[in-house]
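The structure under discussion is supplied below as structure tokens; questions concerning it will follow.
What you see is the complex with one protein chain gone and the rest in place.
Chains: A and B, in written order; residue numbering restarts at 1 for each.
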Amino acid sequence: MNVTLTINGSTHQGDVEPRMLLVDFIRDVAGLTGTNIGCDTGQCGSCTVHLDGKSVKSCMVLAAQADGSSVTTIEGLASNGTLHPMQEAFRQNHGLQCGFCTPGMIMTAVKLVERNPDMSDAEVRHGLEGNLCRCTGYENIVKSVIAAAKDMGPHSPFEADRAAHRETLREAEEIASRRSE
Amino acid sequence: MHKAAFDYHRAGSIAEALDLLEANPDARPIAGGQSLLGVMKLRLAAPSALVDLGQIPDLAGISSDGDTITIMAMTTHDEVATSDVLAAHCRVLCETAGYIGDVQVRNRGTIGGSVAHADPAADYPPVLVALGAEIVATSKTGERTIPAADFFVDIFTTALAPGELVTAVKVPVTSGASYQAHRHPASSYAVASAAAVVAMSNGSVGDARLVVGGVTGKPETIAAAGAALVGKEPSEDNIAAAASEVAGALSNPMGDVYASGEYRVHLATIMAKRALAAAAG
Partner (left out) sequence: MTATIRPFGHDQKRVEDPRMITGQAKYTDDFTLPGMLHLAVVRSPFAHARITGIDTTAAEAMPGVRAVFTGAQMRDAGYGGIPCAWVVPDSGTVTPEHPPLAIDTVRYVGDAVAAVVADNDYLARDAAMAVEVDYEPLDVVTDAHAAHQDGAPQLHADAANNQCFKWTVAGGDIDAAFAEADVTVSERIINQRLVPMAMEPRSALAQVIGSMGEVTLWNTTQNPHIVRFLTSLDTPFPEHKIRVIAPDVGGGFGSKIPHYPEDTMVIYASQLTGAPVKWTETRSENFQATIHGRDHVQDVEMCAKSDGTITGIRATVWANLGAYLSTASTGVPTILHGLMLSGCYTIPNIHEDVYGMFTNTTPVDAYRGAGRPEAVFMVERLVDKVANALDMDPVDIRRQNFIPPFDDGHEVATGLIYDTGNYHGALDLALEKAGYEELRRAQEEARAEGRYMGIGVCTYVEICGLGPSEVAGAVGFGGGLWESAIVRFHPSGKVRLMVGVNPHGQGEQTTFAQVVADQMGVPVGDVDVFYGDTAQTPMGWGTYGSRTTAVAAGAIVGAMEKIKEKGRKIAAHLLEAAVEDIEFDDGKFYVKGSPEAAKTIQEIATAANVAWSMPEGVEPGLEASAFFNPSNFVYPFGAHIAVVEVDPETGEIDFQRYIAVDDCGPIINPMIVEGQVHGGIAQGVAQALWEGVEYDDAGNLLTSSLMDYAIPKAGSFPKFELGHTVTPTEVNPLGVKGIGETGTIGSTPAMYSAVMDALAPLGVEKVDMPLTPERVWRAIEAAKA
């Protein structure tokens, strides 16, 4: 079947089997090998990409399901030669060793921080549950994400959305607490 | 591993999805695919075709009529976890959804897909049964609602009839509920879990429902536990006494390398105690 995806702003089209996974489309059809495959059961998160703005494991999505969507991979994260603050933070804080889990880890982390720039250590660790790393013991990954959050924070294009969401949650809390009284 | 070959159809509407499923008897509907693609990769399932429900506009969204909240089937776990409506009117469902799998799974996986898959280690089933939720099933002949307690029949088995699709989940506005789970360190699925809904009345328990998950093939309502608490103060001793009803109510518990059946029953008892205490507190 014919599948067309916009990956990192470019259109990629392929006549593929319906069973082809999104990650195979990214690697084999689009030729973008930065997205890695570390498992076959959806645990490791190495293949995490942004699908229409959300982090997903591209080994747990069919290319067909993603037909017509927009995908960002690790190769599309830097803009005009400038590293994304998350990429920079991983380097500054030694958040990687062998580098294999790193693209997926960074893609997940970017979305975590976009949603919540004020995460605690524990919140970052919970947010990264879907990304396995065997080298770092996660310590410097967590450090990297928290450092990146400082750099991404107020300048993030998503800040307005986040502020609105936090406001709604606060209101919801109030309603809930009034109900329970 | 790789899946066996299959055909793929994307449905644009519920009607089209039902037509496609009727035309392809071996086909399976696919929602977010976070469970189905996993079993297909291991070739534990090999449908001849998939009917993708993921882009049907009518299957998205959460709405409330004041008493009941309707969650359309293709609502993702993340949308449930972060829903303002649910945060205000059925917080336990937000809390439950917020711990399903991981961020990426929650971005793809849907409540409809999860309930239809009926994994005994899933988080929604015990919570939905405890809440007294209803599952809306749609077929070419119309729509029916199935109480969650009747919907989950056994491991990967539901009360859905052939040709029926889960299109929505309806939950009553609820406070005083809690879900507690012991999670598998690898899969993060619930090894044993408990959902409790406790309504207080003048300082004592007016009504209590306790449902255990993960131990047997389906969510188990522990009626004796609820009954044991009604009319009593939710003290530590009373809650422990209620939770102690769990073991007697469970037969043929499942076991695996990580947790034997006996341990699962024990864990369920502890989770029940904690869920009842949190729901009453």
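What we mean here is this: a contact is a pair of C-beta atoms (placed from the backbone, for glycine too) under 8 Å apart; a residue touches a chain by one contact, two chains touch by 3 or more.
All of these numbers come straight from a predicted model, not from anything done at the bench.
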Displayed chains contacted by the hidden chain, counting the whole assembly: A, B
Hidden-chain contact residue, picked from the options A:R19, A:H50 or A:R115: A:R19
Sites on chain B contacted by the missing partner chain, in the whole complex: 1-2, 4-5, 42, 182, 184-187, 256-260, 263, 266-267, 270
On chain A, residues whose C-beta touches the chain left out of the figure: 17, 19-20, 27-28, 31-41, 43-44, 46, 73-75, 77-78, 83, 87, 90-92, 94, 96-103, 106, 121-122, 124-126, 128-129, 131-142
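Quick note on the criterion: only the chains that are shown with their structure count from here on.
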Rounded Å distance between chain A and chain B, as computed from the means of their C-alpha atoms: 26
List of chain A residues in touch with chain B within their complex: 1, 17-19, 21, 40-43, 45, 48, 54-57, 60-62, 64-65, 67, 108, 111-112, 127, 129-131, 165, 168-169, 171-173, 175-176, 179-180
Chain B - residues contacting chain A, complex: 1-8, 10, 30, 33-34, 37-38, 41-42, 50, 52, 54, 78, 82, 84, 87-89, 91, 101-105, 107-108, 175-176, 186-188
